[in-house]
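This view holds just a subset of the chains, kept in their places.
Order of writing sets the chain letters: A, B, C and D. Residues in each chain are counted from 1.
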Amino acid sequence: MRVLAWAYLLAMFGFILLPVVVLIVFSFQDSRLPVPPFDGPTLRWYAEIIADRALMEALMNSLLVALISSAVALVLGFLAASGLARVLLPGSALIRGVLIAPMTVSYLIIALGLLQMFNAVGLRPSLVATGIGHVVINLPLCFAIIYASMGEHQKNAMRAARDLGAAEWQVLWHVSAPMLLPSLAAAFFLAFTFSWDEFIIAFLLTRFDVTLPVEIWSMLRSGLSPATNAVGSIVFLVSVAIVLVLELTLFRRRGA
Amino acid sequence: EDLNALIWCDHADPALLEPFEQAHDVRVNVKEYEGTAAGLTLLEQSRPGDWDVMVIDAVDVGRAVERGFLAPLPADQLPTADFFPEVVLQDHTTIDGQTYAVTEKFGYNTLAFNKAKVDAADMESLGALWSGKYDGRIAIYDYYLPVLGLVGLQDGIATKDLDAAALDKIREPLMSLKAASRQVSDVVASQTALATGEVDVLIGGGEWLTAVLNAENPDLDWTIPKEGGLLWAQSIAMVEGTERPELALEFIKYITSPEGQARLATSSCYWGMPVNKMAGDVLTDEQKAILRWDDQAEYLSRAQLYPVPNAATDTAMQDLWTEMLQN
Amino acid sequence: MSIEARERRQGAALVAPALIWVLIFFIIPFAGMALMSLAHLDGREVVQSFDLSNFAKIFTDPSLRKGIWVSLQITALVTAISVLLAWPLAWIIATRVPARWQRLALLIAVLPFWTSYVVRSYSWALVLGENGVIMKTLTGIGLLAEPVQIMATRAATVTGFVHFFTMLLTLTIYSNLIQLSPNYARAAQDLGASRLQVIRLVILPLTLPGIMTGAFLTFVLCIGDYITPQILGGNNELTLPQLIMLQLGRRGDYPMASALSLVLMAIVTLAYAATSRWLRMDRL
Amino acid sequence: MTADVSLQGIEHRFAGFTALHRVDLKIAAGEFVVLLGPSGCGKTTLLSIIGGFLTPSEGQVLIGARDMTQVPPKDRPTTTMFQDYALFPHMSLRDNVGFGLRMRGAGRAVRNDKADAMLEMVGLAAQAGRRPHELSGGQRQRVALARALAVEPDVLLLDEPLGALDLKLRRQMQDELKAIQRRVGTAFVHVTHDQEEAMAIADRIVVMNQGRVEQAGSPEDVYLRPATLFSAGFMGEMNRIPATPDGDGVTTPLGHLPLPPQRGTLCLRPENVGLRGDLRLGPARMIEASFFGAHHRCHFAPLAAPDMILTANLPQGAVPERGAEVQLFATDPVILSETAQ
């Protein structure tokens, strides 16, 4: 039983890590064919992508869209959760349902709906349009996480602050937000990740200023080269580094 | 300043764009598409001024002009005199005496294969793909016009005769071709499949598929079988409503200049013959060998143009294609 | 104005921005899409009409109908396999791995989350290809005489999906498992249950919320995904999202794309209804 | 600084449920009032109405003679101390206590001085820089008190402030609370459902039941002279013996007793039943006894009514044998009429 469990664990780790390992190994492949036999190692694909202006711009675009859309989703979700946690609004179950609804819809549908609406009103595809779409998908997430972490204790602290004379914004700024910091951070982090890696909305709602996933998609479709592997590896290593840093700092205190 | 171009993937190569960008201190924004219908759909959703130039199959220029997407070009400023005459395709790029596009690159959709794994003699007939010998080793290029054209040729139907009635005839062979094949894929996926040994034959392939991989796998080869092949010829045009007509024209001139032509012929996504003969002075002998520069006259004589369907036939073709993908 | 009324007004003011956002950028586009699904394509022009011809076509045209069927099959398969793979993994991490290593083990189990989604699918193409790592290894050590085709089949698509969703489900099930009081297992054992009985009769039922939440997310994300089947499926069969993109990209048929999207949405809604009693969307 | 509070005809309805029925109550300036009653009887609702978290459906709240019925909490001269203390976990104790002054625009120096003084008062001056999670439950409770008092309210409202503490700490904090209230002189309105706590600290206990005030009076009044059966039962364990008037006394299952003739229930507290007393209850058999530390809890079956069990708390060392027959006596008998329920 015990041996079986560990064997299963290792097998699953193997399955889960296999594509990543292959990806990284073949990013050092010397020929253009990313299949065995391995004839590397070379760093030329890394040199190539670092010199690739479009790719680097896409990376910055992705960062920008992810940062801003996550921040907007976070603020909107935080305010909505605070409002709903505070008073029993008429129809608050319905409001919660509406706010959560986009979470249960495929991204493709959200993208298509926005694409048609932006077309109809004459808004061109752009990073802003993409960001708007990313807020739509991340708002429910942020709202749900924050709302779920607003316990009785939180509500009472907010009431106490009001009782002591705090105006509404002071309650949110001095009490609510700092108390919810771990959830806010978790929500932001998750939203950031989702936006950063989102493809279909960005694909349909951008044109020239594309995000990284879209740029990688075009790379895949415009020439066979291990540069794709190199991009994938870099994204992976940088993200893992960030996750590790967060793990060791922000989330350490929260325990398992 | 920006120039917005709607292109096939070969125009995304920085080696092609950067010299122009530097010379004119502009930035060329490109958006890739594959297949005329997709390009026209993109234009449909755009507003005037969104696009400055577009790359489009020469035979489809009429479809674009008909819907008012293209702006006239000053024919006298274009180096068509230096072109291979067979690919100027005046009939298609000029409508009512007005020139709307200029061809820029050409090649063939026929059979590409791995000669280490395939009997090259078999490739002299399209029929080999239906013979059962290569079942499971075939890939289909995912563009309905050339592949339907090839299936038609196999059935003795010329591309210009590929109408709704003819489509009915080729349904059966198309479906059995699908059954014999392993995958249906776009440019790069097709290249990958052939280069990595995933498949041995690609119908719809040609130099555009093998040339770029010559260094990686010299066994990749292509041929025009006895039934004939399809000539692809892409052209470049100015989009109606552009706010930078001069710059757009400069870009078209650059692409059709000998230097531009040479770079385009050997761009990273796929290689293809330049239409401007003067590019021969810029290309190396090795490159010209890979492009089979000297064999073009013979090839051209055996190739037919893409089918040019009307709207109803186009829909029927797409439906047939979707059906093929789905079965 | 009473205190409660004032409170409600302030509460409403806080909720308003998010509600308005969802209204403008989700509800209205959705309504627009519903309207569009009733239109039709005349040549290349979209003409607004109010008929159900697109829906009729979806259920009569064999290619489209098959798309729905293909999507359902793949999604069901992926969801089932992922749950079966993820549950033991989550359970082993939660109960067999020493507490101080659990977070690390979990991190490893979801590490590929941090590769780009597009690249992750593509890297499976490298792994699964006829000359990919797996086939080379298997034929190399003589386990297989001939390479087996996986790439460009449904198996490749399913593998790519299962990889991603096993990670997701491991997360939701693990977080459910560690929230369970250890006393459930102890109580069951104490009353005479064997290890397997403890799992089957007590732990498994108690992890239903985690399973269902993960399974629902898997279902939604899987049935709506375009990338994975497009990269790994070799265009040998088309899923709903691929069909939708085909309408958009090649045919400019927005009405049909909208109608297909509504069908997709309806399927997801059914899945939601079926699992809603267990869903804990905040468990993420 | 303190003010009196007057609640006039307060009625409160939640959707379809009336939580308070015409409550009238006056709280004198500086008084320590305890609202006592079972769960759900409306204590928190009443406190919320005084504090301004709820507007009563009907009736008026006057504080220091001003009508405050519609005034929100931040503008009332009340502060509330919440059951879970609602300390701000991300702020030091000093910042917690200074928060009210900060909201009133006081500068850092001023509010820190005040906060330190308040912390001094509750014996936590040395911990001013700590965070709430570094404190024990009892210490947190004191910080919450300091924070609520730092804004010098006229009335302090406390909703089960000791509910989360264990018994021992609870008894200790009761003493402190009482002492602090004496010192600052602010009126305290304190909610609890623990009658021992109520008796230990209240100047006046307001016994509530199902949205109504059953009785309001000093602890002695309420314990020894309950106005209703509910009051009597809620304040402590009780033996209940039905009584009917009979000439100059009453008839009970125990026989005739020389008490004021009245129909009702004769109430006797266990500690008032024993082997000595003014009122002779007659012979009874000892059935069972268990040791409770300060006393023994004994069950007696009166010979006249063997099915009726009387509970008596007898002092240490005064316990008869199990099965022994003894004469039972009682002190402080109260007869409450049925209608008083």
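Keep this in mind: a contact is a pair of C-beta atoms (placed from the backbone, for glycine too) under 8 Å apart; a residue touches a chain by one contact, two chains touch by 3 or more.
This is a predicted model, so every value here is computed, not measured.
**Q** In terms of the labels given, what is the subunit stoichiometry of the entire assembly described by this structure file?
**A** Complete complex, expressed with the shown chain labels, is A x1, B x1, C x1, D x2.
The rule is short, and it goes like this: only the chains that are shown with their structure count from here on.
**Q** Need the central chain here, defined by C-alpha centroid distance to the all-chain C-alpha centroid.
**A** A
**Q** Going by the touch criterion at the top, tell me which pair is linked by more C-beta contacts: C-D or B-C.
**A** B-C
**Q** Name the chain whose C-alpha centroid is most distant from the C-alpha centroid of chain C.
**A** Taking each chain's C-alpha mean as its centre, the farthest from chain C is D.
**Q** How big is the gap, in whole Å, between where the Cα atoms of chain B centre and where those of chain C centre?
**A** 37
**Q** What whole-number Å value describes the gap between the mean CA coordinates of chain A and chain B?
**A** Distance between chain centres: 38 Å.
**Q** Indicate the residues of chain A shared as contacts by at least two other chains.
**A** Each of 35, 220 in chain A touches at least two other chains.
**Q** At which residue positions does chain D touch at least two other chains?
**A** Residues 53, 72-73 of chain D touch two or more partner chains.
**Q** Kindly provide every pair of chains that touch.
**A** The list of touching pairs comes to A-B, A-C, A-D, B-C, C-D.
**Q** Along chain D, where are the residues that touch chain C in the complex?
**A** 52-55, 70-73
**Q** For a test of understanding, state which residues of chain C touch chain A in their complex under the given definition.
**A** Residues 4, 7-8, 10-19, 21-23, 25-30, 32-33, 36, 85, 88-89, 92-93, 96-97, 99, 102-103, 105, 107-120, 122-124, 126-127, 129, 131-133, 136, 163, 166-167, 178, 195, 216, 220-221, 223-227, 231, 241, 244-245, 248, 254, 257-258, 261, 264-265, 268-269, 272, 281-282, 284 of chain C touch chain A in their complex.
**Q** Can you tell me which positions in chain B touch chain C when the two form their complex?
**A** 33, 35, 37-38, 40-41, 44-45, 67, 136, 142, 182-185, 189, 192-193, 196-198, 311, 315, 318-319, 322-323, 325-327
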